[in-house]
Structures are given as C-alpha cells and as structure tokens.
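There's a structure below that I have some questions on.
Excerpt of the complex: some chains, original placement.
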Amino acid sequence: MVDKAKPTAVALEDATVAFRLADSRIFTAVEKARLAVAHGEFVAIVGPTGCGKSTLLNVAAGLLKPAAGSVRIFDQPLAGLNRDAGYLFQADALFPWKTAIDNVAIGLEIKGAPRGKALEQAQAWLTSVGLGAFANRYPHMLSGGQRKRVGLAQVLIRDPKILLMDEPFGPLDAQTRQVMGNLLLELWSADRKAVLFVTHDLEEAIALADRVVIMSAGPGSRIIGDWRVELPRPRDIFEVRLDKQFHELHREIWGVLKEEVMKGYAQSSQRGGAA
Amino acid sequence: MSRVTLLFCQVMVAVIVLALWQAFTTVPVFGRILLPPFFFSNPIDVFSQIVKWFSSGVIWKHLAITLWESILAFVIGSVAGILVGFWFARQPRVAAVFDPYVKMTNALPRVVLAPIFALWFGLGIWSKVALGVTLVFFIVFFNVYQGVKEVSTTVLDNGRMLGMNERQLMRHVYWPSALSWMFSSLHTSVGFAVVGAVVGEYLGAAAGLGYLIQQAEGVFDVAGVFAGMFVLSAFVILIDMAVTLVERRLLVWRPTVRES
Amino acid sequence: AAQSKVTIAVGGGACLCYLPTVLAKQLGEYEKAGLAVELVDLKGGSDALKAVLGGSADVVSGYFDHCVNLAAKRQELQSFVVYDRYPGLVLVVSPKHTAEINSIKDLAGKKVGVSAPGSSTDFFLKYLLKKNGLDPTSASVIGVGLGATAVAAMEQGQIDAAVMLDPSVTVLQGSHADLKILSDTRTQHDTLAVFGGEYPGGALYSTAAWVKSHEKEAQALTNAILATLAWIHSHSPEDIMAKMPEQMVGKNKELYLAALKNTLAMYSETGRMDPKGADAVLAVFSEGSPEVAKANIDVGKTYTNRFVEQAKTTGQGAK
C-alpha cells in the first residue's frame, strides 16, 4: 500500500508492545502492528478507546521499546529517541514553569535560535492558534483547549519531519477544530511532513488524511483496516464533508469500527477478563 | 489574616512564652521551681545580657564571624548538595553504587570529626565551615536527589521529544521541577548551617558566637548561653527570609492554593 | 623587630586551671616578651593537643599528663613551663548520697562521673581506687563533662560521686555547704598525700621538634608565664579577676571569686617541673592504661626545665 517512490518515514514491522502489570502479569496492548507511513503522507489512526493508539505513537517516538518487532525511521532502525519527530501528547505536557510564549519558544531555543527571534516566532505561532493575547499566561491559567493549542504551537514551531499527534483537537469546539485542521493541512502541504494523527472523530480523520487506519479493540490490538482517501487536495475540511465519496468512505469505515468497538467493550468489561 | 494581625499574634506568642519562662524560673509551683535558674536563667537577665553585648559592641565581631561561617557553610553545602543530587539522579548507576556509602557518611558523628577538620582546615573559620557543610550537604542532597526523580514523566518526555539534550533537560525540566524540593531542604538547612558553625566554634575557636557561648557555659553564666542562642536564632530568621524571597521569585509560576 | 607569631591551643579556656595562659595575654606579658600570641579555645586538652600535632597550632596549654600518655604512642611532646603545681582534681560526693559514701572505699560498685572516659579525670579516679585497695574497674564510670551536665547530675544524685574541677566544685559548694570531698588536689596536703609530691597540672608543651627549633619562642613564652605567675602571687584575687576578660568571669562574680580563691594555691611559683611529679604522672597512667605501662617511657624526655633555669639566670621576664 505504500508508495514505492517515496522513502518510508515511519515503519512499524510486526511491533508488539507489552506492559508488566503490578502483579507482574504481562498485558499485551498491541500485537504485531505493521504500519508504514511514507514521507509526506498523512495517516490517521482511529480505534476504540484503550486499543493502543497512544502506545503506537509512543513506539514511533522511541519512548517505548516494542517487545518484539522493529521500528524503522527513514529506513534506519530506531535506537533510542526519534529525533526527527515532533510529538503532541494526549495528556497535558506543557512546562508549568514557563509562560505560554516561553513554552512555544523553547522548541527553537533548544536548536540554538537567539531568544529574541524565538520569542518573535513564538508570538506568531500563538497568534495562529488563536492565543496571541495569552502569551504571558502560565499553563495553569489557561483553559483545557487553550493548553492544547499552546502544545500544538510548541510542536509545530520546530518544524519536525515527522508529526505524531495524539488527539490534538480533542478539547476544542467544532469550529476551532476546523480552523486548526486547516492550519495543519496548510503546513503539511507546504513541505509534506509525514503525519501520524490519532483521533476519535472519523469525519476528521477522513477529511484530513491520505490514509485512515483502524485498530481493533485490545488487548492484543492489531491494525485491521487501512483505507486510502482519494479526495482531491487541497481540501477544505468543512467543504470536503459535503463530498459524496466522503460519505461512502465514512459509512464503510464506520461499519467496521462500530463492530470493533462493541467487541472491545464486551471484552474489557468482564471482570478479570482481558486485563 | 492581615499582616498586622499576624504580627500581633506572633508577638503575643513571644510574650506568653517569655512570661511563662519568667514565672517558672522565679515563682515556685507546688513548692518547686519548675525551671531552676541555674539551668534556665530568666528572660530579664538574658535580655539585659543581649543589650549589654550590643551596646558595648563586643558582639559584632563574634556575630560577624559566625554569620560568615554559617553563610559559607550554607552556600557551599547546598551548592554541593544540589550538584551531587542532580548528578546522582541523572546517573542511576553511580547513585546505586554509592548509595550505601553516602548513607554511611551521613551517619558519622560530626563532632568526632572535628580534630580531622582542624587538621585539614586549621583552627580558623574553615574548619567550622566544613562542619556546617557536612550537615547542610546531606539535607540538601537527599531532597534534590528525590526531587529530580519526581519529575512528571509526561513533561519529561515532552522535553526529550522537543530535542533537549541532557544539559537542556537539566535547565528546563529537572531544575525547575526540583525547585520546591530544593527550597524545602534549604529552609531546614539554614538552621543546620548555623548549628554547624556554632558547634565548630564550641569545639575550638578564638571568636564567634559559639566561642562566646562556651565561655559563658564554662563559668555557669546561663544567661550568656541563652543570650548567645537568641542572637543566633534571630539572625537565622534573617537568612531564612532571604531564602524565602528567592523562593518566591523563582516559583512565581505555581498556582496559588485556593482558600478552603 | 618583627614579633614571632605563636598560636596556643587551650584545652578549655574557661577552666581556672588554665588561667595563667589567659592572664598573661591580658597583662600583655607575651608582647613584652616579643611574641604575638593567639589563644584558641578547644573543647578539651586532647583536642588542643591534636591541633598542635596537626600543625594548626604551635603550643598546647593543657595538662602535662598528655605528654606522658602520648609518649606511649611514640609522639614526642615536651613541656617547657609548668604553671599548675597541683592538678586541681577534686573527688566530690553527690549531695544526695552524702550519707552512704564516707571514703573512697565506699565507691565500689557506685556510679562515678568523670569528664569523659579515658580522660585525666578518669585516670585519676582509677589511681585513687587502686591506691585504696580497690579494683580500678570496681566503680562504673560515667562521662558527664565538666560543666552544667556534671553539676546537674550531681545535684540530682544521678551519679554517686564525680571527679570535678573548678569552678564546678565551687558551684556545688555554694549550694551545699556540707559538700563531702574525698580528695582535693587543689591543696598541697591532698596532692602530697595522693601523689607523694607536687603533681604537674597545666603546662605549656609542644612537640619536641618545635621546642628544639623554636628556642626563642619557647623562652619568651616561659618568661611571660613566669612573669604572670609572679604577678598572680603578688596580687589579690580581686585584682586578678579584674584583669580577666569579662566573658570568662561571667555574671556571677562571687562564684568566680570563690573559685579563684580555692584555686590560687594551685598555681606554681617557679614554673619548674618537679621530677617526682612527672614520675607520679607515669605511675598514674600506668595504672589505668596497659599501653602506657608496657611502653617503657622515659619520663625525662617529656619535659625540660632549661627554659625556666635560663629565665632565672637572666632575671625573670626578658627585659
């Protein structure tokens, strides 16, 4: 399914991830996941809650070592951290001791940019995520959605070659979501990053991505579906939803997904069952 | 509680304690003096001793020496504690290997080491500073070590994914995150720095408050002993206020606790 | 001419037994002898001695017995002027136990306080016990220091007796006029009775090497001390007290004066070491420490009277 012409940015080859529980049993979260993201490709991952999406991103980021299988980044086996990737975490990960603008600027300062310039660019980024007026706030003075957007700016300002995004638009209202989605698409089309985008919103996934990947319910979650989205680019996130092709794809994927969710729900709610 | 009420309460506490002290050293309770003046003197004598010291000016020289020793011990001890604490926290292997030795060293009675310090550092201020350092160091070290290990994993992962190298992680993640641990230990160790200096002087010196206290003790002048300790404590409050100022400045980012 | 600088480590400056060292400074005798002296107060005689051995001080002002004790450790120390002719150690019975203890013999099986185990006071106790036909270990020894802790322990009867020094003894005498004293080596009588001669207490001593290479300084110190001793014996206790630094006298002037009066006889008039006294020291320590007993010590090397002699011939105190 991968375009042979382009190099592969992220390749998980039969990656299995297991956690050791407190009672020292082993919980296999993801089993033999096989996923290749080409350079410049936008892949959305959708799956029932708790199936292992965040786990997969952690593996791609090099934060988690798979128990079996391998991870290749630009065709090199990944040892340690993935230095090419920017990661927007699902949980709140801003530095509480830095103001919004410092939180954003730090990405550049680390690379050695002079502070003045870093701040200037950070302010520009804050403005594009709609927080120009909140530059001097510490994270605890921001709302949930505002914090997420600062996090977004923090990752994007570094201009990484691979973007890992874990529910980046989760706590945003529908309208802001679209604005942010368009912003992301604009950036992405400018210099074609590889994007791994986790979301619960299937419409969003289809509207944004080149491919939508579906994971099965855990434990031992696998990748059970992989759809290519052939909608024309450039897309406007709102308008693309009116497309007929969009609706067909949505129905098709939704059918698979719904079944999977119900299965997972039945499994994991039994006492002492899967976990 | 307003500043004025607070100050009033604080003064009240002092007044009550002093009044009780005065009463128990002079008025017998059930036919017995609870605080024999031979061991406890009484506030009036202590106070007049303090006044005498300050009015005659003899105290300044001693006070200056002790303060200087305390501050040196505090600064050197805490800087060393912070550095080694960070180093250990970031080098789990080194930490694991040296852990038992650090703990053993912490249990050495410093008083017994005094002759060795005198050997190495002479009888001047440096042997006292060394004694203070051995107290301050461990208090700060253990807290910083733990504080660095308490960094939130998400924030740490974020720093690493943003491409921070070890030095940058230190500066932007570990350091600010361990700050409140550090300051907690600094508040404890201000007192211990002073204790170290005074005990050092007490064991051998030509000047300083510890020396004054020892002289007074030698002639059973309890008022002098207490006066020395009071002057000391008062100055500790001053040093501690300086620490608190720095703390406030560095920890502006913390949410202020909601009134409950 | 540039003055030579000498640091003297005093083994607990507050003890009256070291008074001449301090008084000499107050009187300016060191300066007159051409020395700039710094007095450093240490917690005890052994700390002072270590400071000298470690090189951070030049001369110890402390009890001579350490010279003998350390000869067993092959550390050559030599005293050059002795300012206490009696040791000043007093064996006192706790006021709470006056009834039970009437002589040293009664101390068997009792708790006796000393300044610290292994200290001069400890050895003194053991020697006394032995001399009175008891096993030196028959009393259990408790370290109580020389200060308020010792007084508290005595007052409360937590210990049955203790070896004490002034001013603690005087403090106890002040509150208990009938204080029972078993042996009082502040006096000539008891000193002779116990040791058979004068027994050196406080002295100035240093390493033999230092004495050899600093003849001039040793001589100057000797002169200063001799001058001070002469001054002491020609002045009243009140005059002496008036010369002492205020913080050493403390607020309770009567107490100080009383203690001083009790102690005055102790100060040497000649500064000489009585060879019999030196032998007595060896005897005392051989009793308590097998190491000293075995070491085959030549006591003659642990002191010298030549500086005192020299001072005599040139007339006291270098003019």
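In order of appearance the chains are A, B and C, and numbering begins at 1 in each one.
The rule we apply is simple: contacts are C-beta pairs under 8 Å (C-beta built on N, C-alpha and C of every residue); 3 or more make two chains touch, one makes a residue touch a chain.
Computed from a predicted structure; not experimentally measured.
When all copies in the structure file are included, the protein chains give the formula A x2, B x2, C x1.
To be clear about the criterion, only the chains that are shown with their structure count from here on.
Chain contacts here run in a simple line, from one end chain through to the other with no loop closing. In this view the innermost chain, defined by its CA centroid being closest to the centroid of all protein CA atoms, is B. Chain A and chain C have Cα centroids separated by 83 Å. Chain centres here are Cα means. That of chain A falls 50 Å from that of chain B. Our note on geometry: chain B versus chain C, Cα centroid distance of 36 Å, whole angstroms.
Residue positions of chain C with contacts to 2 or more other chains are absent. Taken residue by residue, chain B touches two or more other chains at no position, since every residue touches fewer. Every residue of chain B that touches chain C in the complex is listed here, in rising order: 38-39, 45, 49, 58, 114-115, 118-119, 122-123, 127, 202-206, 211-212, 214-224.
By the touch criterion stated above, chain A contacts chain B in their complex at residues 61, 63, 81-83, 85-87, 89, 91-99, 106-107, 110-111, 138, 140, 154, 158. Chain contact summary for the complex, chain C toward chain B: residues 7, 9, 12-15, 38-43, 47-48, 50-51, 54-57, 147-148, 151-152, 167-168, 171, 247-252, 255-256.
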